[in-house]
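Shown here is a partial selection of chains from the complex, left in place.
Here the chain labels run A and B in written order, and each chain numbers its own residues starting at 1.
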Amino acid sequence: MAFKHKDIIGLQDLTREEIELLLSTAENLKEINSRDIKKVPTLRGKTVVNLFYEASTRTRTSFEIAAKRLSADTINITASTSSVTKGETLSDTARNVLAMKPDIIVMRHSISGAHHYLAKRVSCSVINAGDGAHEHPSQGLLDMLTMRQKYGKLEGLKVAIVGDITHSRVARSDIFGLTKMGANVFLAGPPTMMPPGIERLGNVTVCKDMREAVDGADVVMMLRIQLERQGKTLLPTMKEYSRYFGLNRNLLQLAKKDAMVMHPGPINRGVELNSDVADSDQSHVLKQVENGVAVRMSMLYHVSGGELPTE
Amino acid sequence: MAFKHKDIIGLQDLTREEIELLLSTAENLKEINSRDIKKVPTLRGKTVVNLFYEASTRTRTSFEIAAKRLSADTINITASTSSVTKGETLSDTARNVLAMKPDIIVMRHSISGAHHYLAKRVSCSVINAGDGAHEHPSQGLLDMLTMRQKYGKLEGLKVAIVGDITHSRVARSDIFGLTKMGANVFLAGPPTMMPPGIERLGNVTVCKDMREAVDGADVVMMLRIQLERQGKTLLPTMKEYSRYFGLNRNLLQLAKKDAMVMHPGPINRGVELNSDVADSDQSHVLKQVENGVAVRMSMLYHVSGGELPTE
């Protein structure tokens, strides 16, 4: 099966089969990262531009490593040093970047919709590396890959997602992806951070409290409270937030034995995740990061046509 | 014919034949950027240092892509993070960079003369990526390449250059290059932004207003008003500037049918260029960007000796 999309903007746009394909390829490519020589010529001579309008070392680094291990050339452009600060519009920037003939633009932008806008206007591939509160598909895929590695499947899993659902692009990509794959998603968070009507996405249950979400869960996905984004207006004190929506060892015992604890990072220790849980055997946080490189290799590979060059 | 210069500091220093050579090579190398595998081994094992004392995403990115497509290794150094902030002199920085044995230093610096100063002191090649209000040779070359692609030649073309001539290194490189190639240059701009005596460069006419410059022109080159540089002291209000020195569809009809509209970017839409012109078929702005990579590949190639390695 060939991947038919030029771009990957969100998991909402992909079919179950396409997600399967991305995950299977990631699982195969993952092995490269453990080799002594971590490099294959798949994307040799391709140019990948990392166009970041918001700082993000982790995601940018992960995409950059993924591209380099596939032998692509990478160019990093960050908003703070770019023409953006000279008042150029997204459209102008994009067309200028495009004129340099990149093969793939990996973009992070704070506006939901910026990626669709760009993708429609350019002939090269666009991969969404996070857009406002909309989607973060590479994160959704790496989360699913990590779960699949433990359970062999996603169908039928109970996945609790806890925190600021409204403003989390991670939550949205997880929800789109997981429900499509047949998992059952249970959400918990402060009422100010729970989008009304989210149940309508299917297989999504809004819980009255965190205990209900965690109860019997196979996976507990804790979201990062983004102090720098929501500020203090939507939140009670951190201490109070932590009491009601932080995960500790006691609460985790409500979940299935050996349930997975996940977090997109970076962790606010003592807020959404206690160190006794973050550093336990049940934490898969670092596996998520590890899988992130493989998933991004898979995304870069498939938007490029998914064929190995013959040299 | 071999290119005899170690450095490219400005178009003022090059002969007509040398400019021809750089443009012809760029035209040949351009094809690489449309290949599936955009990479040739020409500069494999060479080190290109991008030493930028002023932020410039476009130019830096374009040189970086050019270098990588020729298989060079690239190192980016920007002033804000460098020893420059520790009070090191240009001479010391340059010698330190040089001691790391780069093959080519691509430098942007706000002081006209910094490049000649550097080039005289180092054995590696120096390429000027923009220096104060003096020259920006890669921009001049890409402008000429873009014109040549449409008209087949530069000789005899009427080229209007409109805006802040005094402070524009783009204008100066265009004037040096175009007049050398036999084009006729017509300048228009506010009196405070027109350097006295510029006519003496030959084939340059200072016009009393923008209409005179545009009238019958083959090319209308609009310069960027650099709000961040000239501030408000030299300019009337933006609205007034735009009325007298902005290009719109009506004014463009004074030029030859299908005349080229060019701009070094990023465009201040509604100031020097109206969107109806910027987005029209007559706009060659993106072709300029595209040609920028090819021209820079040509520059890197020729200062390196212009020979293909045999491996």
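Throughout what follows, a residue touches a chain if its C-beta (ideal position, glycine included) is under 8 Å from a C-beta of that chain, and two chains touch if they have at least 3 such contacts.
Everything numeric here is computed off the predicted structure, so don't read it as measured data.
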| item | value |
| --- | --- |
| Homomeric complex, total chain copies (2 given) | 3 |
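We adopt the following convention: only the chains that are shown with their structure count from here on.
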| item | value |
| --- | --- |
| Rotation angle (°) superposing Cα atoms of chain A on chain B, nearest 5 | 120 |
| Residues on chain A engaged by chain B in the complex (per definition of touch) | 44-47, 49, 73, 75, 77, 81-83, 85-89, 92-93, 95-103, 309 |
| Of all residues in chain B, those that touch chain A in their complex | 33-39, 55, 57-58, 61-62, 64-65, 68-69, 78, 228, 265-269, 286-290, 292-293 |
